[in-house]
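The complex appears here without one of its protein chains, the remainder shown in place.
Each chain gets a letter, A, B and C, in the order it is written, and its residues are counted from 1.
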Amino acid sequence: MVVVMKPGSSEEQIQHVCSLIEGLGLKVVVLRGTNRTVIAAIGDKREQDREFLRAAPGVESLVPILAPYKVASLEAKPEPTVINIGSALIGGEKICTIAGPCAVESREQIIRIAREVKQLGAGALRGGAFKPRTSPYAFQGLEERGLEHLAEAKSLTGLSIVTEVMGVETLDLVARYADVFQIGARNMQNFHLLRAVGERGKPVLLKRGMSATMDELLLAAEYVLAAGTHDVILCERGIRTFEDHTRNTLSLSIIPALKERTHLPVIVDPSHGTGRQSLVIPMSRAAIAAGADGLLVEVHFDPERSVSDGAQTLTVEMFGELMRQIRKVAEAVGRTA
Amino acid sequence: MVVVMKPGSSEEQIQHVCSLIEGLGLKVVVLRGTNRTVIAAIGDKREQDREFLRAAPGVESLVPILAPYKVASLEAKPEPTVINIGSALIGGEKICTIAGPCAVESREQIIRIAREVKQLGAGALRGGAFKPRTSPYAFQGLEERGLEHLAEAKSLTGLSIVTEVMGVETLDLVARYADVFQIGARNMQNFHLLRAVGERGKPVLLKRGMSATMDELLLAAEYVLAAGTHDVILCERGIRTFEDHTRNTLSLSIIPALKERTHLPVIVDPSHGTGRQSLVIPMSRAAIAAGADGLLVEVHFDPERSVSDGAQTLTVEMFGELMRQIRKVAEAVGRTA
Amino acid sequence: MVVVMKPGSSEEQIQHVCSLIEGLGLKVVVLRGTNRTVIAAIGDKREQDREFLRAAPGVESLVPILAPYKVASLEAKPEPTVINIGSALIGGEKICTIAGPCAVESREQIIRIAREVKQLGAGALRGGAFKPRTSPYAFQGLEERGLEHLAEAKSLTGLSIVTEVMGVETLDLVARYADVFQIGARNMQNFHLLRAVGERGKPVLLKRGMSATMDELLLAAEYVLAAGTHDVILCERGIRTFEDHTRNTLSLSIIPALKERTHLPVIVDPSHGTGRQSLVIPMSRAAIAAGADGLLVEVHFDPERSVSDGAQTLTVEMFGELMRQIRKVAEAVGRTA
Partner (left out) sequence: MVVVMKPGSSEEQIQHVCSLIEGLGLKVVVLRGTNRTVIAAIGDKREQDREFLRAAPGVESLVPILAPYKVASLEAKPEPTVINIGSALIGGEKICTIAGPCAVESREQIIRIAREVKQLGAGALRGGAFKPRTSPYAFQGLEERGLEHLAEAKSLTGLSIVTEVMGVETLDLVARYADVFQIGARNMQNFHLLRAVGERGKPVLLKRGMSATMDELLLAAEYVLAAGTHDVILCERGIRTFEDHTRNTLSLSIIPALKERTHLPVIVDPSHGTGRQSLVIPMSRAAIAAGADGLLVEVHFDPERSVSDGAQTLTVEMFGELMRQIRKVAEAVGRTA
């Protein structure tokens, strides 16, 4: 950590900051420049909150040097983590495509979709039983009945189940059915939930919050990892910006940037990331080309009858086309799909 | 709702969209322009999900006309809601300042601060017992013990308690102590929590999410209102943008914009909204001048010893100065503080 | 400047970076921490480009310590700059309101508006003769004829003229009429224009770019100041964010933040900053309460007949109301208006 003092800060203020830093168990080096005094703090106490230093008289700014996460970092584990979710691996040479409807709507719907995406090469089945909806008047999911339908689809196809858990109070229920807990973008910083999910030990698919920085995503993963799980899959799903040609701005540069920081696998959700059916295939190709380990895609045999997210949902035929296209791109980057 | 068809969309596609709209129980008017056909849907079914229409062949875009919230709207209740939180009213002529430390750190700390802010004119006491922290290694709050200290501070000063509830699983506990449930920015779309809190009937202070639009904030309020509570206080606390001179961008224009849409009171958190102690007083003045009904301010007798958020916390002396200054501004806009 | 090396960077890489820094004429201090080596560079060479250091092997990041601007900084001139624009001062105790139509539309229009705003207390007259328009098909201004009308309005009312200059090639022409050169948000980083305008010596009203940081705004001012002008008025006019309840997000916190950095006066354009007539008065109050030295406001006797920006333009009656309200707020913060 480096503390930058204001121009004209007094010797007393400098000494006061030094003593605050030493109180944290860190070593101090004072650098007196032409215009500014800078105080460097040496030592690794990244788990301590040091923001309070900004309030000390004479302090202009505080520059952290160490990344605030540990277990998620490449320094802690230099080799990539490959996660076994049952019906597929995520993080290995083969791209894993998790496909299915936005929401489970009926037994027939989820079984039909599961069979079709399985045949086309999906590695796991997605489908929401609890749905986070912006409006209280929108469809909120079939809840336990939806989970039962997912279980039946799994038993018929062998596809593992990726489904969202929305709160600690429904975690026991979801845990009976899910192979992978999905944490939605709106819950990326629901810290009680992160910790509770982490304690279960099952793989967790953690979606990036709509306005989360890379470090905040890794710190959310750190909550899950610190609670006991080894297996966290990071998922880029678009961020909120001023752009209006898509629902969100899919920020693919986070894929190679994460790979320089963490051993965890990274997948992409081009459905929410664009919000537009016609952009899902090109952005899936781009995600794989950028180095993504997998995709999370919304597929329905009749998008316009789907109860939610129809605008961004692929038909089964389009999903077949997506698989054909990403196989070629995967090969171009030395992988398979 | 208005559906805009793509140029060159076929008669069959237009008829198909018409039949989908009629299926929702809405009346259809087809407008054939020079370049585009536009289909207007007449009737109020705003509680239905109509996004699926975007997936119909030939559809270019969908323009909602009605605001998606009902109970929160001025149309439902044209006169302003004044909320009685016990030690103060929020939404009336008098500005209500809710002050206190970021986190409850000890019995002595919270009692001392409560007494001092009370004397300087605070209308309620804030203080976190459960703290949402970006890092799992940061201080997470005193939990139940913190709530007990708050209760003691209340009994000694008469100030009502505003404190954050982070999850459904701790709601019973928090409900025993809180006069106002605070929902943090990261939980603005934790829909299970919104509903559970709404069912309690107590006033709720709902912070705007870091990347929430005005409509999303009002829909989150609608979740709480639809569950039974009448009393929701909206709180602007800064949004996430590219700006780097503050921690967040405090968007004060949402105050008068909300007043044109909703009867609910609106307050401002200049501490999180700026992240910088030196900006808290000027932005508090600006918030009152823009029409805010109150403030939520972090105050500590020793900000640099505070366990969290020290950089944005006022000293008690500064809080006194804030009160003096906002009283003058309140008067200039025909109110008191 | 502080250079942070990657974990595991080699001694050779560290020495290489040291020699690059010494090559800039700076002194080097190497700090070897538990996980990272950090290299501090001491000395003031802020005018040199040092970004190339990021490309040196082993470098993780580069943290500048000194602000990149000099002449604009409080360190260079601690007392506030008060600018005499002819019919008013900007930066002194009295708030200066610059009012007028978006565009000059006719001789009668500009003279009528000038007379009315003058009577209501405006300190200068705004009005565009050259208009930057997003669409090539929109009205582009009366050009020289518009400037002549402005001159006539000035001679009749005594109000100084604030008008936009859009390019170096029309600077001579605009210079014959303008008392203050306005640089539009889209031209904030038109560096040739900044320099050319700065060489004229007249006051410059510099609007913040739609996505400019505070430092970039100050560096744009530095271009003008470095070219010779002493008088730059900074203008917040809203930034581009995800918000959709206004045309832009008016970021008032930049006012007190700028006051901590620069001696230059700061004004606010609530018309472009909100894009909505009904928000202009409350946000004007807020701007003055936050410490602004003035306002730039669009006024027209018939906004819905105005050729551009009608949606955000005040009627003359509303402008009178604005003046009444900001006078009270100005008094509350120890100023006049």
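Here is the rule we use: a residue touches a chain if its C-beta (ideal position, glycine included) is under 8 Å from a C-beta of that chain, and two chains touch if they have at least 3 such contacts.
Note that this is a predicted model, so its numbers are computed, not measured.
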| item | value |
| --- | --- |
| Visible contact partners (per top-of-document touch definition) of the missing chain | A, B, C |
| Full-complex contact with the absent chain, from A:V2, A:L142, A:L193 or A:I239 | A:I239 |
| Option from A:I110, A:A138, A:L206 or A:I255 whose C-beta touches the chain left out | A:I255 |
| Contact set of chain C toward the excluded chain (per top definition) | 20, 46-49, 51-56, 68-69, 132-140, 166-170, 186-187, 189-193, 195, 210-211, 216, 219, 222-223, 226-227, 240, 277, 303-311, 313 |
| Hidden partner chain, residues of chain A it touches | 211, 213-215, 239, 241-246, 249-257, 260, 273-274, 276, 278-279, 282-283, 285-291, 325, 328-329, 331-333 |
| Hidden partner interface residues of chain B, rising order | 2, 4, 7, 29, 31-36, 38, 40, 42-44, 63, 65-66, 75, 240-242 |
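The criterion applied here is as follows: only the chains that are shown with their structure count from here on.
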| item | value |
| --- | --- |
| Overall pattern in which the protein chains touch one another (line/ring/star/complete/other) | complete |
| Fraction-based call for chain C against chain A, same above half, different below | same |
| Where chain B touches two or more other chains at once, by residue number | 211 |
